[in-house]
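Note sheet for the following structure.
Taken from a larger complex, these chains appear in their original positions, while the remainder are omitted.
Naming follows writing order (A and B), and every chain is counted from residue 1.
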Amino acid sequence: MIVLNGERREHRAGEVVAALVASLGLPARARGVAVAIDGEVVPRAVWESRAIQEGARVEVLTAMQGG
Amino acid sequence: MTETKADPSPLLCLAGRKLDSRLLLGTGGFRSLELLAAAIRASRSELVTVALRRLELPGANAADGASRGALIDVLDAEGVEVLPNTAGCFTARDAVITAKLAREAFQTDLIKLEVIGDEDTLLPDAPELLKAAEQLVDDGFVVLPYTTDDPVLARRLVDVGCAAVMPLGAPIGSGMGIRNPYNIALIRESVEVPVVLDAGIGTASDAALAMELGCDAVMVASAVSRAQDPVAMAAAMRAAVEAGLLARRAGRIPRKTYATPSTPVAGTPEFS
């Protein structure tokens, strides 16, 4: 299990951040997208290599109207 | 050329940019991206704010992810620079993380720093704001803090390295105008960096007054996006900021208790 944007979700062993982002229908290197895991920013540079661990709290954020 | 006479450099130097426009526009509250685009054009703003929020997961409103992508496309199409904010953060920690995520998402070192202390008024939390500002400056951000109208706090923020200060006129979205013009003028005297009046603007005269008080720019969001005709209000704000800046540079007449004839008394005829 992982928690993605507050929702429980099955954990796919070895899934990297880039794969998760892609699975959400976002183009690779989409502008306006950022990812945090367990309260830490995941730089785009490591999206391809960084695997998501069991139990991770993942936040995938995008630009929206505001402020 | 009056401009030139009044001020050799009419450009606003903000966060290392040179801007023709003195108006910052918020993207929140517009009923459609088409209205947003039209308002950006009418406002002639070059710097607009955006927020970061959770991506709606598939199965949820699909159009949404699309529309969010579309937001960036619209801003790119209008040729404006993105100013991410940390709206909704109540602690320095959350604001700092949000700022770092924004840097990743938008590849910019600019951040409009908001650390809120009260849910009803959305007023800033002075100590947390100062703490977050310090950390972000150390981390290389160009920090534009949304702050109270307290001149001492404004100077503390500049002392830790903020590139500008964005004092409020009144609570966000209240349309109350500038509740304490006196403090805004004091802030102008207290710091060397640009002062951007943020929050509280309700109509054009509020924006003109902000510039007359010495502000270098004005930020508007709800006042434009929630007006009955957002595009017309965007044009109004553009003209108001120009008017206020021109008036300040022109050197207004002093206020006097009594009258001064605008027509000379000398030479008045006598008919009886």
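Definition applied: a contact is a pair of C-beta atoms (placed from the backbone, for glycine too) under 8 Å apart; a residue touches a chain by one contact, two chains touch by 3 or more.
Computed from a prediction, not measured in an experiment: that's the story for all the values here.
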Full complex expressed as chain labels with copy numbers, beyond the one copy shown: A x4, B x4
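Just so we're on the same page, only the chains that are shown with their structure count from here on.
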Approximate Å spacing (C-alpha centroids) for the pair subunit A, subunit B: 32
For the subunit A and subunit B complex, residues of the former touching the latter: 4-7, 24-26, 30-36, 39-44, 59-67
Subunit A partner contacts - residues on subunit B that touch it in the complex: 26-30, 36, 49-55, 57-58, 65, 68-69, 71-72, 82, 84-85, 87, 97, 100-102, 104-107, 112, 114, 221
